[in-house]
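What follows is an incomplete set of chains from the complex, kept in their original frame.
By letter and in written order, the chains are A and B; residue numbering begins at 1 in each of them.
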Amino acid sequence: MAALPALLAAVSLLSALQLGFFARRVGMSRMKHSVMPPATNGPPEFERTFRAHQNCLEFYPLFQVVLWTAGVFFNEAIAVVFGLAYLFGRHMYFFGYQRATKERLPGFYLCVVLLLTLTGLGAAGILNRILDEYFDIDLPKKIFRW
Amino acid sequence: MAALPALLAAVSLLSALQLGFFARRVGMSRMKHSVMPPATNGPPEFERTFRAHQNCLEFYPLFQVVLWTAGVFFNEAIAVVFGLAYLFGRHMYFFGYQRATKERLPGFYLCVVLLLTLTGLGAAGILNRILDEYFDIDLPKKIFRW
């Protein structure tokens, strides 16, 4: 079978479990505030919980793309560390948002910084690979004179 | 080119077609009930159809992650069978929800059970790979004395 990197897959699986966990919290908030599907409007606490989950979902495929790009084309261990930090940021974000709209911000900023970092690492890795594969230029060697 | 498993990719492609099919049903429901974009509120039947589609979308990246993790790190054929069962569950869910809010539940529970199963298989496969790769421990051999 394709030799996909196990540690990246472990982070992806953990992140999927986290999303499932958040989905369950939305379900519990529906019960608590008697907001029956398909309604998505209700008391402020429910709406904050619902939107917190939605925001996590909106960023999820994005996160997967930059995690795997950075992990495959730059460095698996670094991507794993930043990926786990992102899950921590999402945890802060979700429970912060559930408490108060303003408290979503620290976790959110952490997540954005991590996503941008992973994007940068992935872009560097891909650029390096493309230069190497299609133009036969070994960038790290040129820069660091390894 | 990378030797990605063809049967898993076939399930992914089928699931993408299913989502496209659901998106079209939402469009048809918009027409039928004269709910023009960007509105997402309307008669109960439209709102149920809209939320059914949203729920399928919310779980889609999650499904992809656990399908591929189980398929790559555990067993492709088993993941394909559970993946196809998941598509069947989503079909039940979508058309059940469109008829009545309560009728979404059988399909939904089937999908949740399948997602958890795929997650468990994927986690077992990854754990086994990590133990083997980083700690040189062959778990199946230890357990089953193969």
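By our rule, a residue touches a chain if its C-beta (ideal position, glycine included) is under 8 Å from a C-beta of that chain, and two chains touch if they have at least 3 such contacts.
All of these numbers come straight from a predicted model, not from anything done at the bench.
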item: Full complex, copies of the single sequence (shown: 2); value: 3
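Following the convention adopted for this analysis, only the chains that are shown with their structure count from here on.
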item: Copies chain A and chain B - rotation angle from C-alpha fit, nearest 5 degrees; value: 120
item: Chain B - residues contacting chain A, complex; value: 2-5, 44, 47-48, 50-52, 58-59, 61-62, 65-66, 69, 72-73, 76, 97, 101, 104, 115, 119, 122-123, 126, 129-130, 133
item: Chain A - residues contacting chain B, complex; value: 1-2, 4, 6-7, 9-10, 12-13, 15-17, 19-20, 23, 36-40, 57, 60-61, 64
